[in-house]
Each structure stands twice: as C-alpha cells, then as structure tokens.
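Excluded from the complex is one protein chain; the other protein chains are retained at their positions.
For chain A:
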Amino acid sequence: MSEMSGLTTEQAKALFERFRELIDSHAAELTELDAAIGDADHGSGMQRGAQAAAEAIASADTPAAVFKAAAMSFISKVGGASGPLYGTAFLRAAGVQPQAAEWSAEDLRAALHAGYDGLKQRGGAEPGDKTMLDAWQPALDALDSGGDLQAAAQAAAQGRNATADLIARKGRASYLGERARGHIDPGAASSALLFQALAESAGGPA
C-alpha cells in the first residue's frame, strides 16, 4: 500500500478544478438520483457551486485559502442543504492549518476529519442515515488505516453504492421511508466525486 500524500496549493486548486469537471460530467446523473428521492436540484446546484469555486480559488496562495474560497462559493451558490453542508466541510477543513504554505499528509487527513465533523454537526446526521457521511466515513477509515488517497476514493465510491441499501433519516428523502431503498443518495454520489478529484489531483505517484 502506498503512502498518503499531502497537498500543495497547486494541488488544492487542481482538486477543485477536477471536481468541477467531474460534477459537470455527472450533473445529469446527480439530478436523476435527486429526482428519485429529493427535489432534483443536486446536479444543477453542485454545478453552480463547483463552477464558482473553480473561479474563486484563482488568487488563493495557501491550501487553506483555496478551501475557504471554495467554501464561500458553495455557501453562496448552492441552494438547499448541499450548499451549507459542503460549505461547512470546506470551511472547517481550511481551519486546521490556516497559514501553512503546504499541507503534510497528516495535515490533509486532519483537514478531512475536520470537514467530516463539520458535516455531522451541521446536518445532525450519523453514518448509515443515507447521506454524504456514508461516502466520507469509509474514505476517512481508509486513510486512518494507512491507505492512500486512491484507497480513500475507492472506499468513498463503495460507500456511495452502499447507500442504495439504506433508508434515509435526514432531508426530504426521509419522508419516503422504504421507498428510498434502492436509490443511491445524491450527496454521497457527489462526495465520492470529491474524493475521486482529490485522488486524481494529489494522489499520483510522488
């Protein structure tokens, strides 16, 4: 198993640029997932947020500044719960090493944990509730047990797929009860793309 990498400012920018590309190419799929159990705005909302984030990070000069600029973009541009949730996650991640010119692997892992804790607090959900957390938690477990960012991305994708077996306890999908079963959670799906973007931006061979 290869070691987890850290994150330079350029890699942080590449992460959000790649996230925009992935969100763009999966927007229809995210909207379809959301139409099944929500209000069908996840694809377009995330596109607005990821687009604004990719532009807002241009002048950032630290990884924290990149995450903070991305946070404010998601907070301003994405309606519903996704905006404040992604915004909180990125804002908390930025707060772990606010000044450092570059994040070590340990800094990056701590930032992702802070983001996850922010998501839990803001949304009041737990793993297993069919939310973003169900992609984030396996990804963090993979990193905590020594995996690299590729392993984290794979774990997030598996977590995303596993949300199909769950019933929702938060958000609009929770009104559907058993009818939500069989559908992948859109927030978990966009979160898996985030970890994919991270692996592709920072997880390459050193």
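Observations
As a convention for this text, a contact is a pair of C-beta atoms (placed from the backbone, for glycine too) under 8 Å apart; a residue touches a chain by one contact, two chains touch by 3 or more; residues count from 1.
As a working rule, contacts and distances are computed from a predicted model.
Chosen from "NADH-quinone oxidoreductase subunit H", "Na+/H+ antiporter subunit C", "Sugar ABC transporter ATP-binding protein" or "phosphoenolpyruvate--glycerone phosphotransferase", the protein name that UniProt gives for the omitted chain reads "phosphoenolpyruvate--glycerone phosphotransferase". Shown as candidates are A:I23, A:M46, A:I75 or A:L108; the residue that touches the absent chain is A:I75.
Check A:G43, A:P63 or A:G87 against the missing chain and you find that the one touching it is A:G87. Within chain A, the residues in touch with the undisplayed chain are 75-76, 79-81, 83-85, 87-88, 91, 122-123, 171.
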